[in-house]
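Left out: one protein chain. Kept in place: all the others.
Labels run A, B and C following the written order; every chain starts at residue 1.
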Amino acid sequence: MVPEPLHDIAHLGSVELFTPRPERSLWYFRDLLGMTIVHAAGTSVYLRGYGDHAASTLKLTEAGAPGVGCVAWRATSPAALERRAAAIEAAGLGVGWSNGDFGRGRSYRFRDPDGHLMEIYYEEQRYEAPAGQRSSLKNQPQKYEGRGVGVRRSDHLALLASDVPANRRFATDLLGFQLREQVVFEHGKTEIGSWMSPTAIHHQLAYVLDVKGGHGRLHHFSLWVDNREDVLRAADILSENGIFIEAGPAKHNNSQGFYLYSYEPGGNRIEIYSGSYLVLAPDWQPVIWNEAERGTGTYWGGALPDSFIQYATPDIENGERPTKTPKLPVFF
Amino acid sequence: MVPEPLHDIAHLGSVELFTPRPERSLWYFRDLLGMTIVHAAGTSVYLRGYGDHAASTLKLTEAGAPGVGCVAWRATSPAALERRAAAIEAAGLGVGWSNGDFGRGRSYRFRDPDGHLMEIYYEEQRYEAPAGQRSSLKNQPQKYEGRGVGVRRSDHLALLASDVPANRRFATDLLGFQLREQVVFEHGKTEIGSWMSPTAIHHQLAYVLDVKGGHGRLHHFSLWVDNREDVLRAADILSENGIFIEAGPAKHNNSQGFYLYSYEPGGNRIEIYSGSYLVLAPDWQPVIWNEAERGTGTYWGGALPDSFIQYATPDIENGERPTKTPKLPVFF
Amino acid sequence: MVPEPLHDIAHLGSVELFTPRPERSLWYFRDLLGMTIVHAAGTSVYLRGYGDHAASTLKLTEAGAPGVGCVAWRATSPAALERRAAAIEAAGLGVGWSNGDFGRGRSYRFRDPDGHLMEIYYEEQRYEAPAGQRSSLKNQPQKYEGRGVGVRRSDHLALLASDVPANRRFATDLLGFQLREQVVFEHGKTEIGSWMSPTAIHHQLAYVLDVKGGHGRLHHFSLWVDNREDVLRAADILSENGIFIEAGPAKHNNSQGFYLYSYEPGGNRIEIYSGSYLVLAPDWQPVIWNEAERGTGTYWGGALPDSFIQYATPDIENGERPTKTPKLPVFF
Partner (left out) sequence: MVPEPLHDIAHLGSVELFTPRPERSLWYFRDLLGMTIVHAAGTSVYLRGYGDHAASTLKLTEAGAPGVGCVAWRATSPAALERRAAAIEAAGLGVGWSNGDFGRGRSYRFRDPDGHLMEIYYEEQRYEAPAGQRSSLKNQPQKYEGRGVGVRRSDHLALLASDVPANRRFATDLLGFQLREQVVFEHGKTEIGSWMSPTAIHHQLAYVLDVKGGHGRLHHFSLWVDNREDVLRAADILSENGIFIEAGPAKHNNSQGFYLYSYEPGGNRIEIYSGSYLVLAPDWQPVIWNEAERGTGTYWGGALPDSFIQYATPDIENGERPTKTPKLPVFF
């Protein structure tokens, strides 16, 4: 008997990032990545990509250390919001109702098993561009300004978790996400990571093993551009502006994403992303990679460096992040 | 009170095209577009793009004239299939159950109000590549061979209809598709076209006014490539092989699709397509274009020619299709 | 007996454009195309692309009407400069020596047979970027800022001429340019255009028939970007900023250039350009196109419009230039 899929979560709504260097972080997201500031309140600034449907998809909040704040998911209907709130509360993970963040109606807050703060909401203000920001395309919420990278929209985020299976089950069972890919080592015994999504987008949430045993940490937040060439251009722009590129441009084997990882000045790992593939099948069978198949995580292009495993935000060990590629004795 | 969205249709499954020149049509889809033949039965050949999840997404059937055969939609569950079959039958549009086409379980057949044959199915064989066709990417169903254009997957189709509103209501109300964009002329009185989708893909079905008053006709079938550069390369390949390009490469205003339209040798209009944008909002408000806003249908690049309105398959008037761009007195 | 090719001209040095709207022209070149202002003197402003070797390749001068001022060519050596000056003077086309424009040594000025003002110089200041404009690439003269289109360098210009053969002979015989392609109508009797170059770049100078019988007019000035995708992105940027696109993005048949033509606000036609091909053969045989082969001048993409022949700067007839694509009755 094939169960009916749950369709209560519509998509990733927004991600809050903490930054100890708010001015420099803003420079990174606005001037280099080309996002737009739409609102400010308290120590938070709200940003968006030119193609984001909602008013804001990134909330940047001043804090003592980098990391992830609240991750917001949009429900598919008011009833779906109520259903999810009830199920999460019954599972003992609930925090409670809040009045809703900028541009949104009330939300139900909770924590995933690893402790990351999340919320679900339904009501959302669609972005209405002010005069100078209107696009000449009626179906584009905002003018494409041609400033910096010009990221189009938010795509996904990856969280670290000390217990990946528990968090993966939470996402599939309580949120209804479809499991897309997994990395499982030691003959199926050690689940290293799971990639999941409530939409046709390959993944909007990944849980990956926290090798340092931390809790509530962020691996990366990812922003979309339409073409692989846009990712290459982003590498030129980051390089010209002194931003250390941790990895890429290169192609992942799992997800097939064409990636470019850098750290925004506050310390959070940000991905500029294109490619990958859509999943539409209701009976999708997760693709599972073992040690040999997974290899370096790269299909082609430079292998992911050790920092890709060791560094996350907040950094719980040394407070240092890599700032340049180790120099090898390569001279031509 | 916000209604809950219907999630009974998962995605476009496959499209059957009729061709009076099966050998030449096969050459176009296999050698120029880079699709793979997976099966043959009777006068039909089944093809796929390297990234299609199912065994086949295009069925090419020999016939006296070009046009569209059966359009198949996949249900999200067995129960969803039953629900849709019951609703369509109750609406008086049902044809009845069939045993299912290649690689599929039983399907419920019906006709849309304009008379196009359609079906819904749930059970589907996932594509398993034979030895020589396996990809080095575990999550890619088939090797990317680098032959011709290399279309990745089917994307959408556009059908003509003499009564666009009736067919649009059928798709939204009975199939549960979300209405994404519309072209409406004469102060809201004349609905020229409606673009709809059961997925995050911008549209998987469009109904556009049949200006010749025909029924059951095809405007175009569209295949996806990942980057705009792939569409440009496709223009080079089609041009080198004597295929008349009707329009593009250029960018639509509605859908923002980056398009290239040509006729396969059987006479059907085929689009090679990238760009566009995903829609995830459960309360998406359709973008409606009037005469002035719609203009030539092109955001930039050459305007769509008159044949784009006048020609469809089967051609009910003159049996002729354009084979070259009208020569203007332009000489440098 | 094969003659030895002449190598006295090294490359196109710079182009001066007249504009009746200097503020708006500056906005176009600086904010939309991403060029940098390096100098101002009198009513002129000097600009450059981030990859231009010399300090400036575009001089923008306020004037009553648009058009082309002085076209400067760099000699390969001081002796080559003297040789060309003597030969041009002997041909009766000389104007005389000048002290040299911004960043350059003395130059020899002359007029081509059609009356366009030109000069040859040898000494040239290499661009040295100020602190904030230095690239992180030691071999790149200036930072790639990621502002607007980001044109890399000047590429070529096309001039109108009432007598194409006379001007073509001038360029090949007196300047030593290699003839690359020609459009010749009426069984070889009417030379419509000739494309020539002193470098491996396909053409740096074209003469095309002035159908209105004018003299000294400009057809277009062309700026280079590295990839076809950059031209597509340029189309997005121009469209978002209300700049009328006259033609493209599309691919020329002659030159194979991937083009995008727009008018800068002063009225001059500007091309954003990539693709084409290099010519290295010392015995290159010109490719000659007749009426049938030339067709619309477009290999694929929208045909060149009538204005592409009728409009040039200064406009000697109606003072009007097209501002929008004629609306065809195309509605989907």
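Assume a residue touches a chain if its C-beta (ideal position, glycine included) is under 8 Å from a C-beta of that chain, and two chains touch if they have at least 3 such contacts.
Bear in mind that the values here come from a model prediction, so they are computed numbers and not experimental data.
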Options C:Phe29, C:Tyr207 or C:Tyr299, residue touching the unrepresented chain: C:Tyr299
Touch with the omitted chain, as defined above, among C:Leu17, C:Val45, C:Leu58 or C:Ala80: C:Ala80
Options C:Glu181, C:Asp210, C:Glu240 or C:Asp315, residue touching the unrepresented chain: C:Glu181
Contacting the left-out chain in the complete assembly, out of C:Gly193, C:Gly275, C:Gly297 or C:Pro314: C:Gly275
Options B:Ala79, B:Val211 or B:Ile237, residue touching the unrepresented chain: B:Ile237
Chain B residues touching the omitted chain (full complex): 32, 135-137, 143-149, 227, 229-230, 233, 236-237, 239-240, 242
Sites on chain A contacted by the missing partner chain, in the whole complex: 183, 185, 192-193, 208-209, 227-229, 232, 235-236, 238-239, 245, 248-251, 258, 291, 294-297, 299-306, 308-309, 325, 327-332
Chain C residues touching the omitted chain (full complex): 2-5, 7, 10-11, 51, 53-54, 74-80, 122, 124, 126, 136-140, 152, 181, 199-201, 226-229, 253-256, 275, 277-285, 287, 289, 293, 299
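To be clear about the criterion, only the chains that are shown with their structure count from here on.
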Where chain A and chain C are represented by their mean Cα positions, the distance between them in whole Å: 45
Residues within chain B bordering two or more other chains: 227-229, 299
